[in-house]
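Left out: one protein chain. Kept in place: all the others.
Every chain is named by a letter (A and B) in the order it is written, and numbering of its residues begins at 1.
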Amino acid sequence: MSASDPDFVRHHGSLGHIVPLRVLALTLAGLLLLTVVTVGVTMVPWLDLGPAGNLWIALLIATIKAALVALYFMHLRYEKPIISIILIVTLCFVILFIGLSMMDSRAYQPSIRAYRAVDPTRYAPDVYNR
Amino acid sequence: MTANSPSASPSTHAQHLAHHFESPAQQFDAAVQGMWLFLATEILLFAGLFCLYAVFRANNPEIFQHAHHYLSKPLGALNTVVLLCSSFTVAAAVRCAQLGRSRQSATLLGLTLACGLAFLGVKYVEYHHKWKEGLLWGRHFRLTEGEAATLPSAAGPATLPAAAPDATSASLGPPAAGDSAPSVASSDEPSATFRPMVLAPPGLRSPDEPAGVTTPQQQVRNIQTFFAVYFLMTGLHALHVLVGLGLIAWITWRTVAGAFSPLYFTPVAMAALYWHLVDLIWIYLFPLLYLIH
Partner (left out) sequence: MSVLNPTIVLDQPAPAPAGVNYLTHTRGLRSWLLTIDHKRIGVMYLVSILAAFLLGGIFAILVRTELLGPAKTIVTADTYNQFFTLHGAIMIFLVIIPSIPAALGNFVLPIMLGAKDLAFPRVNLLSYYLYLLGALLAVVSIVSGSMDTGWTFYPPYAIDSAHARFGGVIPVLLGVFVLGFSSILTGLNFIVTIHKLRPPGMGWFRLPLFLWSLYATSVIQVLATPVLGVTVLLLILERALRFGVFHPGLGGDPLLYQHFFWFYSHPAVYIMILPAMGIISELVSVFSRKHIFGYHFIAFSSIAIAVFGFFVWGHHMFVSGQSPLVTVLFSLLTYSVSIPSAVKVFNWLATMHGGSISLRTPMLYALAFIFMFGIGGLTGLFLGALATDVHLHDTYFVVAHFHYTMMGGTLIAMLGGLHYWWPKITGRMYNETWGRVAFVLVFLGFNVTFFPQFIMGSRGMPRRYFNYPPEFTAFHQLSTLGAYLMAIGFVIIAGYLLHSLFRGRPAPGNPWGGATLEWQCSSPPPPDNFATQPVAGDPYDFRALEYDPGSGGYVMRPSAGARPAS
C-alpha cells in the first residue's frame, strides 16, 4: 500500500495526531464568539470598569482566544509536554521583562514630570520647537 | 532503539528521512520542537514592542485613551475575523495533508492566502487614511483641519497658558489665514506650536496637571507617541503576515506539485504554525490598540 492510497493512514497510523474537523470548527466558533464579546464589552456602558479594569478584561478574553488557537489549531493539546514547557517558560520571561521595565519606568516618572512641568515644550522639544 | 543503518528500505519511509534520524516520527518531532523554539523567539521579539506599549500606556494613559479615536474599530474587528478564519483554514489544510488529501489541502491553503491578502488590504486602507490625515509618528504628526473639526471642543479660549494655535494644530475655531493667530500665550512663552497636543474632552486629564484647576479643556501632549507605537506594532506584524503569506504560497505550490503525503507533510505543518503565531499576535494587538476605552 503506497502513501497515496486513501486507506494508508487508517492502516499505518499518522505522523502526529490528526485533529478532528469538528474540533477545529468548534474552536473557530468559540474564537468568533469571543471576538464579538470583546468588542461588545466596549459598547455596553454598564460593563465599563474604568481604563485599568477594561484593559484586564480585554487581556483576559484575548488570552482565552490565544489559548484556543494554541491548544487546538496548533495541536498543543496533543503534543508532548516539552512543547508546552517551551511556551510557558517563554511567557514567564516576557512577563519578567515587561514587568520590571514597567515597574522601573513608573518609579522614575515623577522626575520626568517635574522636569516637563517647567516648560511645556520639554515634552518633546524636537517636535514642539520647529 | 536500533542503530542507524543506511536507508536501504525501498518504501517511501526512506525518501524523506535524513541520515542522522532513526525514524520519520523522530524527525517530525524534532522539526516540531525546532519550530516551536523559533516561535518562542518571535514571541520574545514582539515582547519588546508590547513592553513599549505597556510602558508608554502605564505612564501616559491619557495619550492612549485619547488617541484610539483615530482608529477604526470596525476595520480592526474585520481584520480579526479574517485572521481567525485563516487560522482555521490553515489548520484544516494541515489535517488534509496528514490524511493525504492534496487537492483539499491546496484549496484550503489558497483560502488562507486569500484571507491574508484581505488582511493586508484592510491594513493598506487604514495606513493610507492615517497618512492622509497626518496621523503619524514623531515630527510627522499633524492634525488637519478636518480631523480637528470632528473632535469635541469647548467654546472659548483655553485658560491654560501656552496654547498658541496654529493652522495645522487642533485648535478652537478656524485658523486665521496666513499670519499666526492671536496668541493667548503668556508673554515669556515662545510662539511654539504644540502640534501633537489636542484639546481633549473635559474630564480627560493627564496626571501632571494640577488638581483642582478648573479648565474647560485639558491638553493631551505627545500624541505622536501613540502613533509611533501603533505603526511599530502593526507594521512589524504586517511584515510577518507578508512573510507568512510567502511561506503559504510556497507550500501551496508544493502541495499542487504533489510533494506531500501522510509520511511527509512537515513543511505544511511548520508553515501553519508560523501562520498561527501571526494570528496570535493580532489577537493581542486588536484589543490593545483598537478597543481602548
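Basically, contacts are C-beta pairs under 8 Å (C-beta built on N, C-alpha and C of every residue); 3 or more make two chains touch, one makes a residue touch a chain.
The model shown is predicted, which means the values in this text are computed figures rather than measured ones.
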**Study point:** Of B:55, B:71 or B:135, the one touching the omitted chain in the full complex
**Key:** B:55
Practice item. For the chain that's not shown, point to the residue among B:17, B:82, B:99 or B:229 touching it. Key: B:229
Review point. Quick one: which of A:20, A:40, A:53 or A:125 touches the chain that's been left out?
Key: A:125
Point to revise | Interface with the undisplayed chain - residues on chain B | key: 1, 3-4, 18-20, 26, 29-30, 33-34, 37-38, 40-49, 51-52, 55-56, 137-140, 196, 222, 224-225, 228-229, 231-232, 236
Check your understanding: For chain A, which residues touch the unseen chain?
Key -> 82, 89-90, 93, 96-97, 100-101, 103-105, 107-108, 111, 123-127
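Quick note on the criterion: only the chains that are shown with their structure count from here on.
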Study note, to complete from the structure: Distance between the CA centroids of chain A and chain B (whole Å) is 12
Revision key, fill the gap. Given the complex, residues on chain A that touch chain B span 2-6, 8-9, 12, 14-16, 18-19, 21, 24-25, 27-28, 31-32, 35, 38-39, 42, 48, 51, 54-55, 58-59, 61-62, 65-66, 69-70, 72-74, 79-80, 82-83, 86-87, 89-91, 93-94, 97-98, 101-102, 105-106, 109, 113, 116-117, 120-121, 123-124, 126-130
Practice item. Under the touch definition given earlier, write down the residues of chain B that touch chain A in their complex. Key: 12, 24-25, 28-29, 32-33, 36-37, 40, 43-44, 47, 50-51, 54-55, 58-59, 61, 65, 73, 77, 80-81, 84-85, 87-88, 90-92, 95, 98-100, 138-139, 141, 162, 190, 192-196, 207-208, 221-222, 224, 261-263, 265, 269, 273, 276, 279-280, 283-284, 286-288, 291-293
